[in-house]
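Working notes, beginning with the structure itself.
Note that one protein chain of the assembly has been removed; the remaining protein chains are unaltered in position.
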Amino acid sequence: MGVISAIGIGVGETLRSLLEGRSGIGRIAYLETSHCDLPSGEVKLNNAGLCALLGLDFKSDYARTALLGAVAVREALSSAGILEAFDTHTALVSGTTVGGMDVTERHICNDAEENTNWDFITRQDCGSATEFVTDLFPVFDFSTTSSTACSSAANAILFGRDLIRSGRYDRVVAGGSESLSRFHLNGFNSLQILDREPCRPFDSTRAGLNLGEGAGYVVLESERSVKERGARPLCLLAGCGNACDAYHQTASSPDGEGAFLAMNKALKDSGLKPSMIDYVNAHGTGTQNNDLSEGRALERVFGIGKVPPVSSTKSFTGHTTSASGGIEAVISILALQHGFVPSNLNFSRQMEELSFVPSTAGDTGCDIRNVLCNAFGFGGNDTSVIFSKTEESK
Amino acid sequence: MEQLKEQLKRQIIEALNFEGMKPDDIDSSAPLFGDGLGLDSIDVLELLVLLEKNYGIKLSDPAESKRILQSIDTMADYVAAHRTK
Partner (left out) sequence: MKIVSFFSFPIPSGDAVLSEMYREKGISYPKFFKMDILSKSGFLAAEEVLGAAGLRNEEPKPDMGIVLVNSTSSSADDVAFQRGLKDEEYFPSPALFVYTLSNIVCGEIAIRNRILGETSFYIDSAPCPERMIRYVKWTFADEMIKKVLLGWVEVFEGGRNVTMMLVEKDSAEGEDFTVEYMEKIMK
């Protein structure tokens, strides 16, 4: 697996930040915007720095989403031992919504209609970031882009799993990438769901989310291929579920129907009972609407008084939108591997409506066998993924 | 005041794409949300943008916004008293 976000470049640094409770949210330093005061989770490296990491010559037309994706995919391939192509039959399923928007916005902003470079803009759509990554690494012979807003990367993992189940591929790199852009910073701001303070998921005083950026990918591999090449799996992708809330374009239903259905589907798919889940990495954006709706859905799935430790690591990374399902999948796997519950930062007051509080202690030395990871998107697109310890890693 | 209400109605119809609706179709005292025009949370945000753009009024407290956006009457009263442009 591979990851880059506000709390670190690479899996090692990410793990250290999580264990030390060090958030990456702060003032905007790299994105050019008049909203620098909005706390955000930026990757602490400019595009030239990202190019240097990749050994590329810096070009201003490289989209940040593509560069972030490439850094995380490279780490994922390298740690799985397949960076040096011994076989090119690997698929890439990548989630993004912003795509090359950071490059596009420089071109559209003040251009008059007739001067707008349409040809250039159509080349900067979401698919182009995926193609950039595919072209960089010779192992891929198939790629596709999933764009379902904030559940894009989680859905990419789900689609990757289906691709392996269908028998067409033995290896799929799945996840997502998203850079901050003035475009969606202003968009979320216009929806009045950005907190001007660091976000406080599941807190009664929560006032919205902080945006973040980054990329996270996992390498999915069929059992057959793992055996054949003697690879050592990090964990088992035990189950996935996606459901549609069918309630409102942006708001989640009050009882969290879509989230409830998605979690139940994932549990059914994995064959696990709710009581066997040891940690839930929540979507937990910090908005009034999401945390209440997700909280209710958690109570419905697990039962009042039986909700396992829950935390939202968006208090570390910010809401990395389309990449969140990928970054949080990596964090969930780290929790499995290293036996800890990442802390839900900035929490102080319990929500009146909910029977449980998120985990804030950052407990270590826990026996964590099964982790459920949620990612919900506008459009009512709700996805849950379950990762479990394998026999070998137990 | 009547003129302002008429203008607000026209702006709302335009901003929220109520196709085929005329200002006279909106009752000034009827609730804008729920049973009335049936506006939702995104519509509220559009109305806030409308107030800022056309009248220089910036509302950030949700409870206050809710009170002001009850009906055309309540909107017009607030706009008349607080407009800066």
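To keep things simple, chains are lettered A and B as they appear, and every chain counts its residues starting from 1.
Everything below uses one rule, namely that a residue touches a chain if its C-beta (ideal position, glycine included) is under 8 Å from a C-beta of that chain, and two chains touch if they have at least 3 such contacts.
Computed from a prediction, not measured in an experiment: that's the story for all the values here.
From the options A:L163, A:C199, A:L236 or A:L298, the residue with contact to the chain not on display is A:L163.
Which of A:S190, A:S204 or A:Q288 touches the hidden chain is settled by the complete complex: it is A:S190. Residues of chain B in touch with the missing chain: 16-19, 38, 42-43, 45-46, 49, 52-53. Contact between chain A and the absent chain runs through residues 34, 97, 99, 101, 104-105, 108-110, 116, 118, 121-122, 125-127, 144-149, 155, 159, 161-163, 165-166, 168, 182-184, 186-192, 241-244, 246-250, 257-258, 261, 265, 377-381.
Convention: only the chains that are shown with their structure count from here on.
Partner chain B is touched in their complex by these residues of chain A: 190-192, 248-251.
Residues of chain B that touch chain A in their complex: 40-42, 45, 48-49, 60.
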